[in-house]
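Just one protein chain is left out here, and the rest sit where they should.
Moving on to subunit A:
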Amino acid sequence: MAEQSINIPQVIVFAVVAFLVYRWYSSKPSANGTRPAANRSVRINPAQIDTIAQMFPQLNRRDIAWDLQRNGGNAAATTERVLSGRSLDSAPASFQLPATSTAAAPIRPVAAVAKPSHPDLITRYNLSSKLSQTPEPTEEKPRAKAWSADRNERQSNLQRKREEMILAARRKMEEKEKASASGAVA
């Protein structure tokens, strides 16, 4: 009787230990094999499929999902591929489309009510010193190359274009006001 009551816990302990040992051994050899297996079954976000399907309604959802599956869920790569004119490979029959989620429409954040006051353009672009300068005749000036290979030159070209645009607008507005003022007097 006493022997038997000791035996049952022993059997249970043995069973648990045996199970753990079995698990340890069985998981060990597959440790190397799990990587490619995990890669093959990348979880594709159904929202990504939706996004791409909305951009390219002519595409088959299965093909989109298949392409995403193979590039590791990179939606940008799939889009690039479609845009560059290469068609997507069709998904093999064995391929399972992930379940579509009924994603709630994102709520657009409500714009802040606070109204910041903006400085005028002359202040913003620090142009007050250039206001008094007479405008150079734009026709004769050798037109700067629109696109320069030099990064700093590009930056200063853009800067100059901005300044020219603002100064031209300011002068035009001043002239218009002068004209309408003198027109009112005459």
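As a convention for this text, a contact is a pair of C-beta atoms (placed from the backbone, for glycine too) under 8 Å apart; a residue touches a chain by one contact, two chains touch by 3 or more; residues count from 1.
Here is the rule we go by: contacts and distances are computed from a predicted model.
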Worksheet entry | Per UniProt, the name of the complex member that is left out, chosen from "Mitochondrial import inner membrane translocase subunit", "Eukaryotic translation initiation factor 5A", "Ubiquitin-conjugating enzyme" or "Transmembrane protein 60" | "Ubiquitin-conjugating enzyme"
Item to complete: Since one chain isn't shown, list which residues of subunit A touch it in the complete complex.
Response: 50-51, 54-55, 75-76, 79-80, 83, 105-106, 108, 111-118, 120-124, 128, 146-147, 151, 154-155, 157-158, 161-162, 165-166, 169-170, 172-174, 176-177
